[in-house]
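For this depiction, one protein chain was excluded, whereas all remaining protein chains were kept in their positions.
First chain written, first letter: the chains are A, B and C, and each begins at residue 1.
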Amino acid sequence: MSWHVSVYVTLKPSVLDPQGATVQRALNQMGYQAVQGVRMGKFTELEFDGQLAESDVKKQANEICDKLLANPNIESYRFTVEKK
Amino acid sequence: MSWHVSVYVTLKPSVLDPQGATVQRALNQMGYQAVQGVRMGKFTELEFDGQLAESDVKKQANEICDKLLANPNIESYRFTVEKK
Amino acid sequence: MTSSTHSAGSTSSPRASSGQVMDAEVTPQVIKEHGLKPDEYGRICEVLGRKPNITELGLYSVMWSEHCGYKHSRALLKTLPTQGPKVLQGPGENAGIMDIGEGWAVAFKVESHNHPSAIEPYQGAATGVGGILRDIFTMGARPIASLNSLRFGPLTDPTVQRLFAGVVRGIADYGNCMGIPTVAGEVVFDESYTENCLVNAMSVGLVRHEHIIKGRASGAGNPVIYIGATTGRDGIHGATFASTEITDESTEKRSAVQVADPFMEKLLMEATLELIHSGLLVGIQDMGAAGLTCSTCEMASRGGAGIEIDVAKVPQREKGMTPYEILLSESQERMLLVAKPGCEQKVHDVLAKWDLHAATIGFVTDTGRMVVKENGKVVADVPADSLAEAPVYHPAKSEPAILKKHREFDEASVPVPKDPGEILEKLISDPTIASKRWVYRQYDHMVRSNTLVRPGSDAAVLRVKGTPIGLAMTIDGLGSYCALDPYEGAKIVVAEAARNIACSGAEPIGMTDCLNFGSPEKPEVFYCFDRVIAGLGDACRAFQIPITGGNVSLYNENPSGAIDPTPIVGMIGLFADVSAAVTQWFKNDGDFIYLLGNIGDSIGGSRYLQVAHGKKTGRCPKLDLEPEHKLHQVLKAMADARLLQSAHDCSDGGFAVALAECCMTGGTHEAKTLGARVELPGQGRVDARLFGEAQSRVIVSCEAAASAQIEALAGKFGVPCAKIGQVGGGTLVIGGEINVPVTRLADLFFNRIEKLMASPFQNS
Partner (left out) sequence: MKFAVTVFPGSNCDHDCEYVIRDVMGQPVEMIWHKETDLKSPDCVVVPGGFSYGDYLRTGAIARFSPVMKSVADFAAKGGLVIGICNGFQILCEAGLLPGVLIRNKSLQFICENVYIKVEQAGTPFTSACQPGQVLKIPIAHGEGNYFIDPEGLKKLKGNGQVVARYCDEKGNVTSEANPNGSLDNIAGVCNPKRNVFGLMPHPDRSGEDALGSHDGQFIWKSIISSMAAAK
């Protein structure tokens, strides 16, 4: 058993998302006119030692997001924790 | 109101993930020894016209993932649909 | 900056209040928050004949800010030499342009992106590259190469490592995606930049004479068209930070950081060049610092015209933007153009081909005024000239006391080291001296297949396809010399750049510069600024190299004080026939080695004094302009006569380091080594002769058969020239002092930065 943390990193709403805009244009050109917006983000899965207490996992995950996975200048993040 | 589709694209387990491996090494070096695995994926948010039927949204989202958002050789995907 | 040498940069930002509320009252507090002094406000009222509204106040605050208005530097910049027979476009446009023959011209300019890079290294550096590229293609020139000059704190610091990695990656990703080779640069690590890194980017373009176009609006009634990315709230001069009206929630949603979109810029570049080359435009200007405000008022002012726009027609990325925000936004990858009468449809056709959106947002007038409407209602109406002409200041100056101390430093107090070989190894592994392969390996420096001399030699060399012409280019700075003696240091920066060009076999023809300093309101800083400009000007006059433009970045301050005064010089050299190009590396066993110039006897200001003895002091090396100029000329003559196998100047680390560098052929994955055996000329301190940084010295090698001609040419130009040894073997032997295997030196030299950067975190 180990802790499975899913981290979702997204660009803050006001920040330009060149990738998302390009993908949206491509989808519209491919005929998917109903697609009105695309935002690209990152999805990271972290595996933690199952021995840790849930609160520790959360604490560490928070730190890891702040320090490494998300750029606080332009991105926000959220995560979920599950035991698997 | 529009349809909000969240797409999660992940690398298949057998595929090498150089970025995930590097992040894991970095985390271990930073003192997060409990992190035993890291896999990097993509998180894409699609906004669909609210007029569409849910079944159409799902059908289109499926196609979009198959054709564009995921490379079936190395990636798998799943998505959720919500009205917001 | 119609009248100044330098155009808009973007380092410091005036603190402006948010324009959330259009009709916000213009109180003394609001004026202060906009960084405007009471008498400046008075001048605005005088110009307008009334009080400005908040939008107008915003316009003046950005255009009269230091980085757009050059308030503190303009008077001094006017003293720089800008004329020359090859100059087609001097200062005042987006980039300078010089004739290179056969109907071709070269456009080039350097710009700083220090402040944005410090906040957000990746995006800051990337958008810096984007900005300077726009300056080039806005002139009708196709960018052919980029260069960069970077300064950070000591590389052993993990924070610095992360900053360095982010900046390099930002530069790489942008240039690589655009398909413009990044061919040269420099990187310095020094305490002085610990809290204030410097990121200066330079770009070079080629243009046919008949395609040169300017940032001018003319022809009343001509449409003013906006193209490129949509306008968002990003980069509105610190507005988000200064505003009291912004709640926590909105701060969370907002970001002053501009995100780079090199793909958009690539489309913009191709479309822009197609528009210009098809003759559809009257004028064009990119939106850089101060965005739409700067591009409209400058185009109007340069063209002696007026412009009227309606902000409601500007493509917007966010809802509810005020005219204030739209006008001041610094969203990237946008251009403003004025089409010729009857060409509007053709313009739209070209843009459609590139999937770019365009919006006609206004038209040219003959009123000389910049009129801004929102859905037809006037929100700002000011004379365009008045925005483009900021007030001029003559700040106080006084010599920093420390300069005298440096001059009086007693070199005799420094012990002469026992093992010079060990010192050489130490110097070769100093991150400032060590190979920057880790950096330029990340840059596509070959795309467009013109790069004949890649990064690693004194200057990069590119060919101009379809002609025998070639261009050499380099970028150099020497903050540590300028910190000891700003005048002499500035002369040396120019000399070093020109010498790098000359070593490659080209003739230096033009220069651009970026002046990175602390606060001009400090008399000690301004004293240095003044002396640096004097030094740059004197050197350029002596070498007959005009300055065709540049950039000023002030207020670069550490908590512990200002950064070293750091003028950065970008220089272009011309080959009539590029097959004369020379690299710095020894080529063949048995070739003769010569030292051009004199060996020197001082260790003042040297990297050696810093690295081996921990002292950043002493007398800055002296530079005599005449002999230096002769040296450049003789190098070119030797290259033209195809006499040289290699040429490399002595700079950081002096004679011994220069020799070591000649032994280690650079480039990537093809590092080769070749030893040498030379004598150590001169008398006196061994360390001064080996590692001192006396100026005007170059190490050349030639085939034995060429030696008589080498000596004859040196004699003809009056350049000291001594045969000091021969190429060959596997070791570098210098007199009785140094004897090191070259493979060992190469291992230290090429891998030092790589090793420091090996931590996985830098790369994720």
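Please note the rule applied: a residue touches a chain if its C-beta (ideal position, glycine included) is under 8 Å from a C-beta of that chain, and two chains touch if they have at least 3 such contacts.
None of these values were measured; they are calculated from a predicted model.
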Visible chains that the absent chain touches, using the contact criterion stated earlier: A, B, C
Option from C:209, C:465 or C:716 whose C-beta touches the chain left out: C:465
Absent-chain contact - pick from A:2, A:19 or A:60: A:19
Per the touch definition above, residue among C:102, C:210, C:355 or C:626 touching the missing chain: C:355
Sole contact to the chain not displayed, among C:52, C:262, C:362 or C:653: C:262
Those residues of chain C which, in the complete complex, touch the missing chain: 169, 172-173, 176-179, 261-264, 266-267, 353-355, 440-449, 451-452, 454, 463, 465, 667-670, 763-764
Positions on chain A contacted by the hidden chain, ascending: 18-19, 22-23, 26, 29-30, 40
For chain B, the residues touching the chain missing from this view: 14-16, 18-19, 22, 67-69, 71, 73-74
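The rule we apply is simple: only the chains that are shown with their structure count from here on.
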Intercentroid distance (Cα basis), chain C paired with chain A, Å: 37
Rounded Å distance, chain B centre to chain C centre (Cα mean): 41
Distance from the mean Cα position of chain B to that of chain A, given in whole angstrom: 9
Interface hub residues of chain C, defined as touching at least two other chains: 761, 764
Chain A residues counted as touching two or more neighbouring chains: 68
Chain A contact footprint on chain C (complex, rising order): 119-120, 123, 229, 232-234, 252-255, 257-261, 263-264, 317-318, 331-332, 355, 761, 764
List of chain A residues in touch with chain B within their complex: 2, 8-10, 20, 23, 26-27, 30, 32-49, 51-52, 56-57, 60, 63-64, 67-69
Contact set on chain A toward chain C in their complex: 11-18, 21-22, 25, 68, 71, 73-74, 76
